[in-house]
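This is the structure I want to talk about, given as structure tokens.
So, subunit A:
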Amino acid sequence: MNWSSTSATDRLSHAGFLTTRGTALLLKGARVIDPAQGLDKVIDLFIEKGKITHIGKLVQADLPKHKVINLRGKIIAPGFFDMHVHLREPGREDKETIWTGTSAAAAGGFTAIACMPNTDPPLDNSGVIKWVIEQAEGGPVAVHPVGAITRGREGKRLTDIGDMVQEAGVRMFSDDGSPVGTAEVMRHALEYCKINDLVLSTHSEDLSLAGKGVMREGEFSTKLGLPGWPSLAESVMVARDILLAEFTGGRLHVGHISSAESIDLVRWAKARGVNVTCEATPHHMALTDEACTSFDGNYKMNPPLGTPEDRDAVLLGLKDGTIDVIATDHAPHTIEESQVEFSLVPNGVIGLETALGVVAKELGAKKFLDWTDVVQKMAIAPREIMRLPAVAIAEGSEAELTIIDPEAIWKVDPERFLTKGRNTPFGGWELPAKSLGVINKGWLVLAPDARMLIS
Partner candidate 1 sequence: MDKVKARIMDAADIKRTIMRLAHEIVERNHGVKNLGIVGIRTRGDHLARRVFEAVKSIEGEPLGIGVLDITLYRDDFRIRKTGPGVQITDIPFDMDETTVVLVDDVLYTGRTSRAALDALMDYGRPGRVQLAVLVDRGHRELPIKADFVGKNIPTAPGEEVLVHLKEEDKVDEVVLVETAGKE
Partner candidate 2 sequence: MALQSKHLLGLEGVSREDITSILDAGLSFKEILNRPIPKVPTLRHVTVVNAFFENSTRTRISFELAEKRLSADVVNFSGSSSSVSKGETLIDTIRNLEAMKIDIVVMRHPLPGAPQLLARYCDSKVVNAGDGAHEHPTQALLDMMTLREVRGEFDGLRVTLVGDISHSRVAISNIYGLQTMGAKVAVCGPPTLIPRHLERLGVTVYTDLDEAIRNSDVLNVLRIQMERQDQGLFPSIREYHALYGINRERLNSAGASKDLVIMHPGPINRGVELDADIADGPQSVILQQVTNGVAVRMAVLFLLAGGNNELE
């Protein structure tokens, strides 16, 4: 059965993107940022057969036949990696497929994504995981499936973690969507994952404290009469997992951190030398629970939008390095599911195609971070945490690049997204930066308005 008859690259070209392989490229005049090497200068890159063959001030006449892409004023970075994405396939192809999801990732400027295991069947064995990787093989975006920690994500028995590592190359495990409810199971998971220096990404939610909550408990849940759950339900679990990580010596990565207390706990843990990292989403740095007053389902996610104090804590955490990674938690849902009463809307919002713009708006414009820091948090840190090979911008490396226009002003039009989902909280927003394209696995993907940069 063909849930999506068009591959990711076909989908991109139907939407007006240029998608080609094989042509040699001269990327001229861009500011090339690679924090891993301390590189930040305006310099040309030459790419041939998918590799970077020359870096420097290049003269066209000396080079083999190629196309030139004029990138004066633009930025080139190592390919961005979104380490928290829900691809919905297998099981809910009506919401998103691997092809539609990766085309959205490419459009958003990502060359790689890590997809969560809450599919149906779940990604809790090497067979399904290998299949997912194969689906994405021919496309411009690499998919790194995250294996489930427990079978069926039920929180009881560990999955065959070693098998998934050896057979399918899995580097990170998570029960995301659900917490690992029992401390003992989490302890064993952290201990077991020390085998291959694996990292566990957690969904921190104490279900008994969260109860029937559909938004953050606070002033606005009171005003709206909606049941809320306190940020306590998140921080109680973050505290538990930090102590378990310290005790076991395992590696912990706190997913979608959203509250001030949780961020303080991670700061404290790092100071103590605990092996903990964490990520935050663009929506948690841009929005607060007040957005729910319209009862618009596009503001419903888990963890819910926090208070202004929480949002400020996320921004500060990104600035002082407590928060290592920016990841979208891209969670597409169908339109039918979104046009119902707020309490019944499924949790989650899409994010691949707005991430860069929202980050630039919230962090860049307010001078919290500069582009080097953004590259660090969206390209370098995710691969470090997952112990994946770094992407270096150096002669002889595989070309895996994200091209950014840091001055583009554009308006978010959900109808034009490549993701199947339309559940975005940023509809109609004016954003101050966007991805112009990606180069990866021999592919060049260029946004419709960037095509004119080619000569």
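On how the list was made: all candidates are chains of the complex that A comes from, given by their letters.
Going forward, a contact is a pair of C-beta atoms (placed from the backbone, for glycine too) under 8 Å apart; a residue touches a chain by one contact, two chains touch by 3 or more; residues count from 1.
Here the structure is a predicted model, which is why all the values come from computation and not from measurement.
Engineer: For subunit A, which of 1 or 2 is the touching one in this complex?
Structural biologist: Considering all copies, subunit A is touched by candidate 2.
Engineer: Considering the complex alone, what residue numbers of subunit A touch candidate 2?
Structural biologist: Within the complex, subunit A touches candidate 2 at residues 217-219, 221-227, 294-295, 336-337, 339-344.
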